[in-house]
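Dropping a structure here in structure tokens format, bear with me for questions.
Only one protein chain is missing from this complex, and each of the others stays in its spot.
Chain IDs A, B and C follow the sequence of writing; residue 1 opens each chain.
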Amino acid sequence: MADANNKLMSMRDAIARLVADGDVVVIEGFTHLICFAAAHEIIRQRRRNLTLCRLTPDLVYDQLIAAGCAKKLVFSWAGNPGVGSLHALRRAVEQRQTQPLELEEYSHFGLVARVSAGAAKLPFWPLRDYQGSDLPAVNPNIRSVTCPYTHEVIATVPALNPDVTIVHAQRADTSGNTQIWGLYGVQKEAAFAASRVIVVVEEIVDEKIVRADPNRTLIPGIIVDAVVCEPWGAHPSYAQGYYDRDNDFYVEWEDISRDEAALAKWLDDFVYGVADRAGYMKKLGEARRTRLTAKPLMSPGVNYGF
Amino acid sequence: MADANNKLMSMRDAIARLVADGDVVVIEGFTHLICFAAAHEIIRQRRRNLTLCRLTPDLVYDQLIAAGCAKKLVFSWAGNPGVGSLHALRRAVEQRQTQPLELEEYSHFGLVARVSAGAAKLPFWPLRDYQGSDLPAVNPNIRSVTCPYTHEVIATVPALNPDVTIVHAQRADTSGNTQIWGLYGVQKEAAFAASRVIVVVEEIVDEKIVRADPNRTLIPGIIVDAVVCEPWGAHPSYAQGYYDRDNDFYVEWEDISRDEAALAKWLDDFVYGVADRAGYMKKLGEARRTRLTAKPLMSPGVNYGF
Amino acid sequence: MAVRAAHELHDGDVVFVGIGLPNLACNLARATHAPNLVLIYESGAVGAVPDRLPVSIGDPALVTGSLAVATMADVFQFYLQGGRIQVGFLGGAQIDRYGNINSTVIGPYDKPKVRLPGSGGACEIAIHAKRVIVVAPLTPRTFPAAVDFITSPGLNGKYGTRASMRLPGAGPVRVVTDLGILEPASHDGELELVAIYPGVDPEETKKKAGWPLRVAPNLTILPPPTSEELRLLRDVLDPNHLYIGKRDA
Partner (left out) sequence: MAVRAAHELHDGDVVFVGIGLPNLACNLARATHAPNLVLIYESGAVGAVPDRLPVSIGDPALVTGSLAVATMADVFQFYLQGGRIQVGFLGGAQIDRYGNINSTVIGPYDKPKVRLPGSGGACEIAIHAKRVIVVAPLTPRTFPAAVDFITSPGLNGKYGTRASMRLPGAGPVRVVTDLGILEPASHDGELELVAIYPGVDPEETKKKAGWPLRVAPNLTILPPPTSEELRLLRDVLDPNHLYIGKRDA
């Protein structure tokens, strides 16, 4: 990047500069910190033929699939957590359209191992998994090595090195030093595995805040290309300490996504119909915002003195 | 353990119950949080034929070697950090006594990989390392696998699963839920890799303190067998937020360890000659204690609310 | 089912918990006979004490006040593969006579009639957890003789036995249904009816599986849930009856 100390840009610019048609894209966050704001901007900018990778496609990829951005999906659990199905995804798979969605399927452990290998720049990762399962039979990328010590056969998965990883976080400085608390998911591994990294945060903080508690930093600025400040950017997922998960919306999605027309209208209203995240939040309404805003529950500090 | 909620015991009991002659022992901590208190109790209880594993043997293993506790050393950098040599270790290697010390040598990355494999209960760990080095020629445990995807030859090291790992930390509750800040080293991996885990802390805290900031917990109580409260237990290394590294002692060790008689006298005075850590600290004197006590520099808290 | 599932848990067990009924069963067990149960969610929350019934396995209520938060790499490598998990709960769309579980597709994989969510952590939980407890309603549709796709290995099947595959965990040692409990026979691992709820007819129950369901000679009648258990479930743990109907309790 031009200035190592200021990578701040708008979501529009970040997506325009760093996400291209045909890219392998990871928007991670396991239930926590899923960057819907970035997905919506990708939809607005009409990116196409993306290979979307995530443990849990969740609503965020169901929306990208419905909007026609996806060519392929790499995943390990494709449901609506606590609710049921992802209907756009199911339609794409069950009633194979003109251009069907390609699937590459793992278990959670397998996909976690793939991003770990990618982050470590190893070509594969070993794991004790898949014995007795049909998964290897439908995924030729699940292979094995023989241990040079015990001669056991150990399963392997190939490294996943996305063109771009988008990570949502609570806060970062303008250099991209990013701090996360609450659930980590595979955000760190996904960021280190990528060629380009976009960090989207609830708050930009002074470098002093980061340096006051370095153990909270999950992603160092040296691997970050763009920093976007997008409050509520993870809604309807959540950001610990900022806002709660919007479980009602996850339930509403069942009906919205079940009906193609309703889904198209939702995209028109909440994605195409708004200019940016601020517009989305305005449309969402003050009441929901108020209901979801996190209550304060501060942790005590620790002593870094010596 | 008898009571999952109270694993508290004295260092004497912890070593007596959990460290046996001939054990493979890991006392980790990279410069930070090295548990000298446990090593001194092992010396007092005259354990023998131990296989000692550590990235940096440091003074802690130089003392165990001098006291005749060690049969074998597994390591990656055997110096006195910032000072020079570990003379007890050098004597054992250079002027092969009646019972010479066996050495198994890696690089830091290699040994980090060994404990990572141990923690993951994998028989080996792959790493891109050792090409062009003589290390594999002197260590038959450094081997390789062929990547099932790229067919590259990747180096491997075998899992290290110690009988017992001793971890020093800032604080834990009585169930062994252990919180560390500052340098992590390989404390987490070494603990998960072990059959038995002893956690030694500066402070026992109420479970509420742990639960108030769960992201600080590095080692969960479910893998811990004993919790020992031993303030200043890491001296002359340090505990971030509690006391500084005693660099003067590391320098003094150069002369003490160079002379076998002086080293024997030091062991008599500071290890055999005291009953426990309290005795050691008393002998060390108030002045040094005061000089090393950490100044307060508290980090701000974060919001765990939702 | 929640009550029966709760009874399968021992005090001090480290449990890999899913959402819904398993979560409810764990909380019931903690509130009754197993106060030292340690709940671990694949999302990384360790020792969670949720102050509300979590709707997703990543609910913030699982993090706040927990003992530790682990990266998912640590959860799967150090906790699960590391052999630190005693109990795993699994459900599924199909469970066959040997406890193999399908949560991937109904119909052929390439042209599925129904595309299910897939494995998530189920495959590795079935392999590594010391004991697996399966919870599912006993119907011919849910318990066919053979599953369309093996997502998670059971006790026996086309790939061999757990012993021949050297799987670290014992697999599905208990299947808790709405009519009774199935257990694998020691000699061949086939699930058989070992216990029924009061008032359930064993002959009727035999017809609910897609294979000739064997009934254990020592078939036991399970005691009904205590009033205290029912009170906890209905008034305290699931006041909005999100997961329990009358029968389910």
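Keep in mind that, in the parts below, contacts are C-beta pairs under 8 Å (C-beta built on N, C-alpha and C of every residue); 3 or more make two chains touch, one makes a residue touch a chain.
In this text, all values refer to a predicted model and were calculated from it rather than measured experimentally.
*Asks:* Please identify which of the visible chains the hidden chain touches across the whole complex.
*Replies:* Result for the missing chain's touching partners among shown chains: A, B.
*Asks:* Which one touches the absent chain: B:76, B:156, B:179 or B:257?
*Replies:* Hidden-chain contact among the options goes to B:76.
*Asks:* Tell me which residue among B:4, B:20 or B:93 touches the hidden chain in the full complex.
*Replies:* In the full complex, the listed residue that touches the missing chain is B:93.
*Asks:* Kindly state which of the options B:47, B:121, B:188 or B:235 is in contact with the chain not pictured.
*Replies:* Counting the whole complex, the residue in contact with the absent chain is B:188.
*Asks:* Among A:119, A:226 or A:239, which residue is in touch with the absent chain?
*Replies:* Spelled out, the listed residue whose C-beta touches the missing chain is A:119.
*Asks:* Residues on chain A that touch the omitted chain in the whole complex?
*Replies:* Residues of chain A in contact with the hidden chain: 4-5, 119-122, 177, 188-189, 192, 207, 210-212, 214-215, 217, 220-223, 304-306.
*Asks:* Going by the touch rule given at the top, which residues of chain B touch the chain that is not shown?
*Replies:* These residues touch the chain not displayed: 30-32, 55-56, 75-79, 81-82, 85, 89-90, 93-94, 96, 105-109, 112-113, 116, 127-135, 138, 181-186, 188-189, 238, 240, 244-245, 247, 250, 297.
Everything that follows uses one rule, which is that only the chains that are shown with their structure count from here on.
*Asks:* With centres defined as the mean of C-alpha atoms, identify the chain lying farthest from chain C.
*Replies:* Looking at centroid distances, B is the chain farthest away.
*Asks:* By C-alpha centroids, what is the most central chain here?
*Replies:* Centre-most chain by C-alpha means: A.
*Asks:* Quick one: report the Å distance separating chain A from chain C, using the average Cα coordinate of each chain.
*Replies:* Comparing mean C-alpha positions, chain C is 29 Å from chain A.
*Asks:* Where the centres are mean C-alpha positions, what is the separation of chain A from chain B, in Å?
*Replies:* Those two chain centres are 37 Å apart.
*Asks:* Could you give the separation in Å between the centres of chain B and chain C, each centre being the mean of its C-alpha atoms?
*Replies:* 40
*Asks:* Among the residues of chain B, pick out those that touch two or more other chains and give their numbers.
*Replies:* Residues 121-122, 212, 215, 304-306 of chain B touch two or more partner chains.
*Asks:* By residue number and range, which residues of chain C touch two or more other chains?
*Replies:* Correct list: 45, 60, 63-64, 69-70, 77, 81.
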